[in-house]
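A single structure is presented below for examination.
Omission of a single protein chain aside, the complex is shown with its protein chains in their original locations.
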Amino acid sequence: MIACHGIGKTYGHFQVLRDVNLAIAEGECFALFGPNGSGKTTLLKVLATLERPSTGHFEILGMHGLKDKEAIRANLMFLAHGTHLYDELNARENLAFALALRGHHPTDRDVKRALDRVTIGAFADMKVRHYSAGMKKRLALAKTMLANPKILLLDEPFTALDTAGTEILREYVRERLSDNGTVLLSTHDYDKTRPIASRAGILRHGALQETAIEELQSDDLV
Amino acid sequence: MTSFNVIRWIVWKDFVTELRSRETISSMVFFALIVILIFSFSFSMDQQAAREVIAGIMWVAFAFTGIIGLGKSFSTELQNDCLEALQMVPEAKGAIYLGKVAANFAFMFLVEILLFPMFVILFNLEVVEEISLLLLVFFLATVGLSAIGTLFSALTVQIRAREVMLPILLLPLVVPVMIAAVEATKGALNGDPLAMYEQWLELLVIYDVVFTVVSFWMFEFVMDS
Amino acid sequence: MTNLYIRWGGVCVVAIVLIVLTYNHYRDNLANLAPRQVKQEAPAGDIRVLGMVQGGTLETHGAGEATFTLLGESASLQVQYEGPPPDNLRELKILILIGRWNAATQVFEARDIGIVPNYGFIAGAYLLGLLPLALLLFAMNRRVNFLYDEIKTSKLYEEE
Partner (left out) sequence: MTIHRVIRKVQRFEGWFGGGAVLCLVAGLYLGLIGSPPDYYQGEVVRIMYIHVPLAHTSLLGYTVLAVGSLWYLWKRDPIVDNMCQAVAALSAVFTALALGTGMIWGKPTWDTWWTWDARLTSFTVLLLILIGYLMLRTFVDDPEKEARYGAILAIVGFVDLPIIHFSVEWWRTLHQPQSISMRGVSISSGLLVPLLFMSVGMSLLFSYMLMVRTQLLYLDRLLHAKKGRLLSQFHLSKFDS
């Protein structure tokens, strides 16, 4: 459950977000469309407690976004554009490190299952430095799967993923939704998003306008 | 217990990364060697003069190599936006800080241990008896440098012109460490009785304690919006 | 804007008054005579003479007594010093002697030694201390007034 109340954010001279109001219930997947530079990533960063909003406040799972940050972080995963992976570590070590910081200690079997699910099990002992962009994305997805958060924030999840990867991601999102999770994703790709999104909205110059997903035209999504 | 785990994992990660890339320590060591070389060209010294200035040269070299290491410590976190992941770790800012301090301390101390024989050889020092005291001075000063340096490394990594700003912000603040370390090293190298430079060791201990606490507290504000 | 002129006009007036007072005080109490003036005018009473101790003429007799020649521009004085033991009496030193001119013996009877006052340093310090502050304050006031006007006249941003 995510609820934003009048969130605004400014960087230097730029107003990136203005008065964003948004409520996403459990089991819903909200797709955030919008042209480049419209503030999609900033909104996700604010909700991921990485940036402090200049105005307004938000609640995640009923917890205040500025006061209960630590509790929110424990229940939230942010699959960002940068993949949060260390180039010098291999896949297993990356997973072990990232999850250990969050207090999880997955068994080898869990790790193997997750890696197999994103079909990079064969490269488990390879340094991430040598991974392609799509493989990195899959590894980040595997990390998210192991952490299994209630709230999932996805920043342009389909870029760099091939058709099979996209299907794996959508399958995982559906699984989270059926498990009463909440998903917020930003994307440019209407066709890939359509099957999983239950609601949609367009950000323009930092202002959010909610639209029924059926009414969206592809030229809206420039 | 969780905090201890986080510290351990951070140190482990930094060490494994360093072992595989060998970026930080090698660049620190070679930079320091160049500094030593340039200093020995700049001053033509006999052994008596060397004893007077060697402590200063040593700590200038250590401070600048330390700043290289500290800068690397967080700039490696920028690849793939790993810093964001660290910021989002729940309830572990202090542990991350301590882990980073431990890793930075280990790198800097290691480099100092590697460089010290160079000084001994190149400047003909006789240090056999005072070696334990010198190590104590190195230890205390390096704790201070890494405690406050880690905080400012994390702070400057998120701004523009970070390579310039780290030394600009850090060096005025570590003036006491530099003075105390130079004086204590000089005392130890001259073979003075401990009582003559005890106060500098005390100053280092005070600095270490104060700035570990203050930086531990402030690190939360650096990482957390 | 008038407010500004009143404020800074006041500061100027105060500064001028201060300068005049200081100058008067300086002329009355602290002006030093040159050896040439002493010889020509032969003033009675206590005077202050500024000059340099000529090299090779200083002879000290005991703790607080000395004789030497004080060198000024185009004239010099015989000086007999009797007073507190001087710290800074040495050859080639520029100093101020406080004492009386004995016209009969043509000897200056000094009883104290003052240091050269260095008014240049004092004036420099005060100018350096106060002038930048005044300029900064002036610039900030102007900027504040400018911002007030700007905020009043500028329009709220509206998206096209």
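By letter and in written order, the chains are A, B and C; residue numbering begins at 1 in each of them.
One rule holds in what follows: a contact is a pair of C-beta atoms (placed from the backbone, for glycine too) under 8 Å apart; a residue touches a chain by one contact, two chains touch by 3 or more.
As the structure is a prediction and not an experimental result, all values here were calculated from the model.
All shown chains touched by the missing chain in the whole complex, by label: A, B, C.
When the missing chain is restored to the complex, the residue among C:Ile16, C:Ala103 or C:Leu130 that touches it is C:Leu130. Within the whole complex, the absent chain has one touching residue among C:Leu4, C:Ala42, C:Ala103 or C:Met140, and that is C:Met140. Interface note for the absent chain: among B:Ile131, B:Leu173 or B:Leu194, the touching residue is B:Leu173. Where chain A meets the omitted chain, the residues involved are 8, 10-15, 18, 51-52, 54-55. With the whole complex as reference, residues 7, 10-11, 14, 18, 21-22, 25, 30, 114-119, 121-122, 124-126, 128-130, 132-133, 136-137, 140-141, 143-144, 147-148, 150-151, 154-158 of chain C touch the missing chain. Residues of chain B in contact with the chain left out of this view: 148, 151, 155, 158-161, 165, 168-169, 172-173, 175-176, 179-180, 183, 199-200, 203, 206-207, 210-211, 214-215, 218, 221-222, 225.
Throughout what follows, only the chains that are shown with their structure count from here on.
Comparing each chain's Cα centroid with the centroid of every protein Cα atom identifies chain B as the most central.
Averaging Cα coordinates per chain places chain A and chain B 38 Å apart.
Spacing of chain B relative to chain C, judged by their CA centroids, is 51 angstrom.
Residue positions of chain C in touch with at least two other chains are not found. For chain A, no residue reaches two or more other chains under the stated contact definition. Contacts from chain B toward chain A in the complex involve residues 2, 5-6, 9-10, 12-13, 16-17, 20-21, 79-82, 84-92, 96, 224-225.
Of all residues in chain A, those touching chain B in their complex are 48-52, 69-71, 73-74, 76, 78, 80-89, 93, 97-98, 100-103, 127, 136.
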